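Complex shown without one protein chain; remaining protein chains in place.
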């Protein structure tokens, strides 16, 4: 039976460890000193203990936030990346999220197979669901009106936007999509949404809530100024975000920059999505998992 | 032009006052010392000032919680019901929520027309929407999983249950309805939900979340004991509720008793629903509003 | 093991017989000379042969269309009701649709238990689904436009109307409900439909298709005259229907009176619904089926 080591990460990785154990794998973790571990998951205090006997080593998402230590918010001690790398050996397989090129190269030079799960399509597609539910939750919490009948603008029409529009529409909101491409606007129309070009936001009417999914400065000061003062803005775009937050604050517009929603609002589902993705990679690479 | 006096109530009644003013009515309020009033709404410090020139007097929901003072959580001073009654006179029309029989009789003896808007069908039907959205919000906040794919049990199949099931199903949850009547279960089946008799809850499987809408002790200790420890319970039933809360606490089950959701999660929409209901009553009574 | 006799009826009753046989019952039929019988169903040429050994005798819907013979469109010979009645005996249970009072009384005088399944709520609720799908099919066949984006009026807001509105809305149509009751219009509003009083049809705008579910003359000549000449009218109401068909023809309005849709568009589903209803009745009456 294969052994997985889960080293660091947030609550998602605790659920990931539990889900692997439920599938019958042997699972050892390190970096979760401050949390209860799921049934049949063994916790170690040291990374090298956990990693040494493992066939597959799962690293967090992102692997590191400072370049030198493992991203392990539930660990009592800091876990240097170098220690983790030095204890891995040829024949082992590492799967990490946003693996840095230098780290990837170092592992491969040691004969360790390494894969980045972050760019996998099925991860992105499935993470759009908890992201959309998290954005919905924020809107439900903040708006004084029901989403039924509310006017919602969603900028961009990628995976997150599509998932979010679907939820908003299902709740009875009036959904407007702002997208650059004619065919995206045509598709939005077939789904019951209004659609405007991104360049025509000024004419798109008034909204109770605006969701941005475009990672570029869509809502600069002139565009913010065109919004009603009661408009709620929820920015779902990764850094640098899509809103001039200083200008929004100056105009009295309530703005929420909601990053990393899957791990925050649905860590269990996010952990299971990670597990499926990791197992897909291993199967495609010929591992008998 | 008709004049409305809005006396007391929670945030919904502030929005109600604002919505009446937007419709072009003259609106005077009392009992909102601690809140900003909407545009074109005049605030008085005393109830008799606000009431004396009004054609229509709107009282809160419920009119009183202690039997002697007006329900006015935003008022600095207590507002005795007796003062309010003594300043009303023949020719005026009063609309209140859950008007007590004694109060109703006293008003009518003074020549004041009085109506209870609380039992109006269109109010109940429309309030099911903010109630359902509020229940959805609680589930999104509390569950570690996405509602997409979650297993949800809803007991009862009245208006709130129907509205809630629709939202849960639209988000991709697996919905089971527990209802007494065969025809309700048949209807649930046509909508894509599983259905079980209320007496067969024990065989209904495991759930991530249970929503109760039946105002009777459905979840007594034996039934609570049959739930998995991680089950979230959200009770939407009015007093006395449908859950043995002490037993639930003893079993470690997380339970939320969510009352008065419309006013709490969507006061603006709830205020507009109240406005529509009040105007419907007045139109049916032949008033030229 | 219990034996069922299925005497006469349309294609639904063939599927009903087959579904009972699949459930493990012994099933004998009469009145289906012109059709292949399902696996494990025995066909008789004479009604008395089929009925004599049966515990439960299922009669068609309606039992008779002329008052004297069994409604058996697939039978080569006419089957007098009197023959059928005379061969039944005490201890047997008869289940028929729209059983005439005289027939019911005669059976009961013979010691035969008799039930009418036609008025059962779960039958009505479930039959709304094939009715709505049949109405949808007619609209898809007849309209030169897609239902996505089409304007649809549905009069009445009972079970069939609710099921139909749900399908039309799901396909992206603009749905308007015309209903008498304020609370029905309020409910329609919460589901995303426009709503008008039945008395205000003239102001309701233009429609690509009108579905009537009200069994009363809603569309008299003045109301027909108010419709655009290209409007398609689909009348789902039972006799006398809701449309002045002569006036509609005179105005060049295409009108379809669609009766008995479940048996025509989805006889297998309709047969299974009948089976469920019949078994529900027997269980409630204490039979060990």
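Worth a mention:
Think of it as A, B and C in the order they're written, each chain with its own count starting at 1.
Assume a contact is a pair of C-beta atoms (placed from the backbone, for glycine too) under 8 Å apart; a residue touches a chain by one contact, two chains touch by 3 or more.
Everything numeric here is computed off the predicted structure, so don't read it as measured data.
Taking the complete complex into account, C:171 is the one of C:112, C:154 or C:171 that touches the chain left out.
Of the candidate positions C:60, C:97, C:130 or C:192, contact with the unshown chain belongs to C:130.
Checked against the hidden chain, the listed residues A:40, A:187 or A:289 yield one contact partner: A:187. The missing chain lies against chain B, touching residues 148, 172, 190-192. In the full complex, chain C touches the omitted chain through residues 11, 15, 129-130, 133-134, 136-137, 140-141, 143-149, 167, 170-172, 265-269. Where chain A meets the omitted chain, the residues involved are 120-122, 124-126, 128-129, 163, 181-183, 185-187, 189-190, 280.
One rule holds in what follows: only the chains that are shown with their structure count from here on.
Fitting chain B to chain C on C-alpha positions gives a rotation angle of 180 degrees, to the nearest 5.
Think of the whole protein's Cα atoms as having one middle point; the chain whose own Cα middle lies nearest to it is B.
For the self-contact between chain A and chain B, the two sides draw on mostly identical residue numbers; the shared fraction is above half.
Centre to centre, using the average C-alpha position, chain A and chain C are separated by 50 Å.
Shared contact sites, meaning residues of chain A that touch two or more other chains, fall at 148, 172.
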